[in-house]
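Every protein chain but one is kept in place in this view of the complex.
Right, subunit A next:
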């Protein structure tokens, strides 16, 4: 009997608060996906390529999991508290009928357990399915599809999802139970008290509103000017101003509605009622509206920044060679023959690079002076400063580099007597910095090697002479082979760049061709790197950034929406009597529903609009502080992508709002049903 009551109550709770239940399922899915990250195809691949970085991400996961647990605890607590308030009378009745408090405690905990169990039974299979889909889709998107997919069910992820979920649900329930147990029966029996708003003097609301706007403006200024990134103090100040500004804006925000009420001349239909309801909601819960708005802002920033940057993190480097071996051509070829893979390479190019000793000092004073006539800017100062450290450059032999340029389909460098060319890595010089350096080269400056002056070519070369990171030269000098032989005495290394046979690539695809060659090469003593590593790193940035930002965005959105949705619907339920009075006063169901819809649009609209406005500044600030030089050059494109992402989230919000509108109407009609005689 008792068991039946528990089951019945649990089912009733689920039905009455479907929105909350759906949010719990989505959070279970999010938990599982992030916890089973290592089972994703793309992560398995990355673990081989970038094991250190991937392991670092894995170390970060428990922290991410912990933070999510805390956030979700608040969600469960908020939504659950309202549910308990609504059940207060029912619980009082149980006590009046002689149920012992301990038994009621057991009943509530058991109900919650079944509720959680049901959510897990629905959520886990959905999570496993979705996780597999994501694994397949990301693998396909990054071109790993051919490597093969393996089913990635993770018992560990299931275990931690279940443990975490049950833990937060039980902790919240325990708090509710204790508070219910402590209450007098009479206060439980009293019909749910409508919340009373504290009426402050209007001038206080206006002051809060004004102060909120000012603080927000201050935070926006600090954010877009990049001052927030100068030090931790400034960042803290920006976040503090932004958060406090938002809270104050919502505390005083009810006055905007009051003004709207006063200004509006024609108050036909339920206009006054609608706005008073809304105002009451805003006045009663400015804190949770502000927190929801900040959470939506965080979601928008995560999503806008994460997706735009991760989508642009690849493909920036032009891929000319597939492998770089360290060593002379003959020796490497011999080893390749022995390993039986020599025939898999079509072309091999030797590029030499090394440094000169102190007897051959290098000076680029004239190059630095070429910047004098250029317009002053932060970037110029930066370039000039970095050239100050350009005192012992790497020299690159011309013949090998020219062959590489030929392979990339570029014109070879033709050096005249006493002429050298400047080489730079595009990770260090791109965008504005590159433009400045190129403008300096147009002034035909010279550099000094030993005691001889050499003129720099007007063009700068950025084609990487190794496939990945065997060596990274920020700034180097390309010199004729004869000069190279004369001056390079330190670290003289030959890099053998190789291109795979095109037939093999065509037959197996680049990824698989490389993997098969790598397997053979790993058995030799050869020091080598392949394009796979390069791609792995790019993929790592994409995947790590993509997964984490999207995960956080989803968690933030779930919490914000559920808190707002559940609070709104609970308030509507609590004030349901008013709708009945309106019917008695002759209001039609149609106009009641229209009023409910308008309230929901405004109630969700206010925090969403504030968040969207703030997100433009937030994303901009993230771009200012968190971009590598090479991605920064894509500024406008990134803004477009992040704008599209923000729009996407707004669409998601609209869908959510329409779901809440449907629930709101259903709630009104259900409440009226017993009294309806139409």
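General remarks:
Here is the rule we go by: a contact is a pair of C-beta atoms (placed from the backbone, for glycine too) under 8 Å apart; a residue touches a chain by one contact, two chains touch by 3 or more; residues count from 1.
Simple rule for what comes next: contacts and distances are computed from a predicted model.
For the chain that is left out, the UniProt protein name among "Pyrroloquinoline quinone-dependent dehydrogenase", "Sarcosine oxidase subunit alpha", "Cytochrome c domain-containing protein" or "ABC transporter ATP-binding protein" is "ABC transporter ATP-binding protein". Summary of contacts with the chain left out: across A:202, A:236 or A:269, the touching residue is A:269. Check A:86, A:239 or A:583 against the missing chain and you find that the one touching it is A:583.
When the omitted chain is restored, the residue from A:280, A:350, A:468 or A:497 that touches it is A:280. By the touch criterion stated above, the residues of subunit A touching the omitted chain are 194, 196, 199, 265-273, 276-277, 279-280, 575, 577-578, 581-588, 591, 675, 677-678.
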